[in-house]
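Complex shown without one protein chain; remaining protein chains in place.
Chain naming follows the written order as A, B and C, and within any one chain the residues start at number 1.
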């Protein structure tokens, strides 16, 4: 299906915003001012954008430890995200969650997750709720290649099928789980090969190509919305940075990232396609680039300047009533 | 491969002993003298026998809650098993384990298991040990159809493949997990369909036919012994009794068991085949029947007469040193 | 008063009444209906002990059987709870938490805090615990101390048919994640239970017997053991105050402390194994907060630090009984400072 110009610009804006967000975090982390673990999504933008472009507020996503891209694509406030990553009171989670726990349930973002594989059951639950409440919503579980080997994920695939849930499993195969190659850790060629055994269609798509992801996701989500059950999409690409910030990545081939960044960057490919097809002008994209940069500049400055949560916050938000 | 007459008699003896053991337990349980939960293996004998006939002491099996058949086939002492099920001091586990925890590590029987799916990782471990110690051993995980949906099982399939372990997964699909049909709970036609996704061959065999199981198991075990990695065998059959003793089984079609028992009993089929082929005489089988009955008579009488463990036993056997 | 029903019927009734009241209440678990996918009867089981039997027939697909995939379906209950349902999920035996604990303690329990107070996760995990059924080491544990340890979880351990109904309804209406622990030996216990729905608030202990000499704090099935011991001791003129905690998180510290302030003597009775359990928790609380009131050492009566044995004689020795409680009470009574 052909996207409208608005949609094309929106998609590009999402991807560029994520890229800018992550590139900035890479720099900011190096200053030592960001606490804890930070896992960057740079290089993988087409997945979050391609999938979430199909979703509205009633739809939910369950994310991973590498969740910034999903969050932005699902509509989380970028300022509040940045503040959260700096641990500030103005953060999306009041500074209590950090990068690994960014969530905004009102936006249908059920949370990044520090436990690999934990998102899939949660997405099944959201899909069940949508089904029972009859609100037409779907749920998407983002799972890494590493996370696809977690028992929780396998069980969820089966559960989603036997309960016929409006759920889509997006396996983001970026080639590595930490320092381990997915070629080794997954005992078949493609994770998508496993989908059949769980009674659902599974496809492999080129994660450098927004349009490929967008199309596959559209079909899977349509299927889910129509009550035809779950699907799996395996998105293949690479991450541009280490597993977490600080990772020297000696487990990778010397020029692996450089080559991919140079030849297969999802933003470059997108820009080339839409300008070559004369759907969008280069200047329009450049304007978005500028706006994204300004947005992240501002978010970073505000996050840095924001106050820490007050000491009393330590003890709040554990229970609603106790 | 053709079995020797000795082997045929041995196979029959195992199956008959298991059957006799289970039929007796069904009767004994009704007296109220057997404590706890008892899950009978009657109807499934060809699986335990067909697989374990290939195994020797250096090979290990990890069993399930429905473990009597596996235990007998792997060589556990029948008297000690019966005493264990009655909870007596002379039991295989001193009366501390009961039906659900029968084990004899010296015989390579790693334990029945009260946790569905827990055996598969343990079998991977035994296979790893065999591989590292270079003793030529293999490990077999018996898993139910229900247990095949447990995350531990999926993870183990993948782990066994990526570590290239001498491990065989025998999925005993008896049609039900408790009161739930495997046709519903497993989101594909055959569990064996999933094997490919885990990088291993998977076959379906008729579990009423000892020879079918024996042949498939022989291939898988040979493959494992040769260092060619894990396999899955799905054995299809039915259980003759309820999930546990006391189960009214209203979830089954009215004549389901009666029909299968009448037409597809593994002992009948075996007897018919070997006598028709003039490999064994009916009288030889009848003699085994008698011996099995006498053995179980004796084991039951002894188990009933045996003393309870002494009170001091409550506190022993927790640690080797503490 | 009033109608007598069993603990088990009270559980069933609470579920039915809440499902009638609130469309968003759904049940899930292994064979909580039973018969799914088969050719025989549907609603064939109601769980292995028949506790939920009949609910499928009343509520149809709001009562969902599951594959044997606890981490998926407990997690699904948790996820659904953040998305508008009020799932009550059955973990058949508490001992099975080892395959799905993450979804309870890292997910459900922590969402609200990690998300800065913006999550509500009204999920109830009903689960069967305790020794006595000759079910051996993997089907007889207590484990509520583990749940109690975890901030963000509420933990309920009812002792009577009346309480189980009121506490279960409260659990379902509560907006935090609740682990609801049903002792398997209590299911057949009868007691007076009002027909209409009612709630019992969390964190309010039940003083099942008043007495001025010794306080016995306990929970679950042990409440009945404590009452039995107290009855026996009363014959010798020793008056025990028996406190049934009802919930361990939140816990009614005030009732405990008040009682000990007046009796000066405490015995804590806990079926769980002895390390880091509720008995130690309460002993520590009292020793810190009511030390000056104590006239004697606190004594704990618990299971020993061993797995649950299968053999019935051994299992009976394993479970704390009235005799052990009486010995402990007499010991604290005899203590001279």
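Everything below uses one rule, namely that contacts are C-beta pairs under 8 Å (C-beta built on N, C-alpha and C of every residue); 3 or more make two chains touch, one makes a residue touch a chain.
Since we're looking at a predicted model, the values are computed, not measured.
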{"item": "Contact with the hidden chain (one of A:114, A:166 or A:202)", "value": "A:114"}
{"item": "Options A:43, A:69, A:119 or A:147, residue touching the unrepresented chain", "value": "A:147"}
{"item": "Candidate in contact with the missing chain, chosen from B:101, B:214 or B:239", "value": "B:101"}
{"item": "Given C:48, C:67, C:152 or C:320, the one touching the chain that is not displayed", "value": "C:152"}
{"item": "Option touching the unshown chain, where C:2, C:284 or C:323 are the choices", "value": "C:284"}
{"item": "Contact footprint on subunit B, counting only the chain that is left out", "value": "60, 62, 91-97, 101, 103-106, 110-111, 113-115, 118, 120-126, 128-130, 132-133, 139, 151-152, 155-156, 158-159, 162-163, 316-322"}
{"item": "On subunit A, residues whose C-beta touches the chain left out of the figure", "value": "35-37, 87-88, 93, 95-98, 100-101, 113-117, 146-147, 149-152, 176-186, 244, 248-254, 256, 308-309, 311, 313-315, 318"}
{"item": "Interface with the unshown chain - residue positions in subunit C", "value": "71, 95-106, 109-110, 113-114, 136-138, 145-146, 148-152, 248-249, 272-273, 275-281, 283-289, 291-292, 294, 296-300, 304-307, 309-310, 335, 337"}
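FYI, only the chains that are shown with their structure count from here on.
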{"item": "Pairwise touch network: line, ring, star, complete, or other", "value": "complete"}
{"item": "Gap in Å, rounded to a whole number, between the CA centres of subunit B and subunit A", "value": "45"}
{"item": "Sites on subunit C at which at least two other chains make contact", "value": "67, 69, 71-72, 99"}
{"item": "Multi-partner residues of subunit B (each touching 2 or more other chains)", "value": "149-152, 184-186"}
